[in-house]
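Take a look at the structure set out below.
Just one protein chain is left out here, and the rest sit where they should.
This part shows chain A:
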Amino acid sequence: MSLVSGPGVAGNTSSLPNEIQLAISAHVSYIQSLDTRRDELEYWLTEHLRMNGLYWGLTSLHLLGRPDALPRHETIAFVLSCQKDSGGFGAASGHDAHLLSTVSAVQILVMVDAIDELDSKGKGSEGGKGGVELVGNYIAALQDRMTGTFRGDEFGEEDTRFIYAGFNALSLLHLLHLVDVPLAVLFIESCANFDGGYGVAPGAESHSGQIFTCLAALTIAGRIDMVNKDKLGRWLSERQVEAGGLNGRPEKLEDVCYSWWVAASLTMIGKLHWIDGDKLAKFILSCQDTENGGIADRAGDMVDVFHTVFGLAGLSLLGWEGLEPVDPVYCMPKKITERVLGTRV
């Protein structure tokens, strides 16, 4: 999967019809075409996002109702080729292991129902099992047992995003017991701000992306009760601007990816109705390239797979007809998280 932007551009129809449609088949072919663009320099410059990109593309296809549009065997082979002896996954073969690629790898393998293959063929597997455990151990070793936070890799960068990444992957592997969940929850609590939001670390400004990761981590930990839902709902609902799109922080520009971070957060605290869903849907649709497929950050900009998945996931949260329902915690099809985790309340 490549992160090459374009060739499509958003909102290229000169006059938008009253009822804008979701260009489902264009988006499917756009994603299918991404790995064929090796003759573009940008394909190689974005190699560090290949694993994330595959997760974004595959999730898009699942939401679009075309889960088989990428070849399953090649997908599994690619993911396993990026695994390191430590159990962690890199962004592509030859890239160092990092928590962010590892969580994407686990999510991909769950989506194509290949956790068994990880267990039997992944690093650390012996006699047909053990691969899953090694991945779990790799992630668990990234937790700082004094503070509860997770590092992104051996070099120690810490960020509330990584707590979520750790919880996400470990819960999908049924290995959450390998880490100190209550301690991580305490750390998240220390990142809370007066506006009800959360920042990247204690003292940091509230940011929609960080809020999403903190709420999702708290949901996985079963501690969403810690959130001041009225205060946070108010702050999050103020992310919607006149054009219908959502921004990440006060007085910033709207951007399609925040359709996911903000709307998923509102969903997790039961307040999605605090914004205007119709206007948000219209905004997202205005950012798609209806001819060549793909969604951009804003109308008139280049499309890419990152904004494509988060635009589609936002529409799915809004109940857009023709899209698979998305799980607001995992950004994966609900059907799949229910298969793996059972029905959660």
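In the analysis below, a contact is a pair of C-beta atoms (placed from the backbone, for glycine too) under 8 Å apart; a residue touches a chain by one contact, two chains touch by 3 or more; residues count from 1.
In the analysis below, contacts and distances are computed from a predicted model.
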item: Chain not displayed: protein name in its UniProt record ("Synaptotagmin-like protein 3", "Mediator of RNA polymerase II transcription subunit 20", "Geranylgeranyl transferase type-2 subunit alpha" or "Multifunctional methyltransferase subunit trm112"); value: "Geranylgeranyl transferase type-2 subunit alpha"
item: Options A:121, A:234, A:282 or A:334, residue touching the unrepresented chain; value: A:234
item: Sole residue of A:121, A:252, A:282 or A:334 that reaches the chain not shown, by the stated touch rule; value: A:252
item: Those residues of chain A which, in the complete complex, touch the missing chain; value: 3, 5-7, 9-10, 12, 39-41, 44-49, 90-91, 94-96, 98, 153, 155-157, 193-195, 200-201, 203-207, 233-235, 237-238, 240, 242, 244, 249-252, 255, 257, 271, 273-276, 279, 296-298, 300-302, 304-307
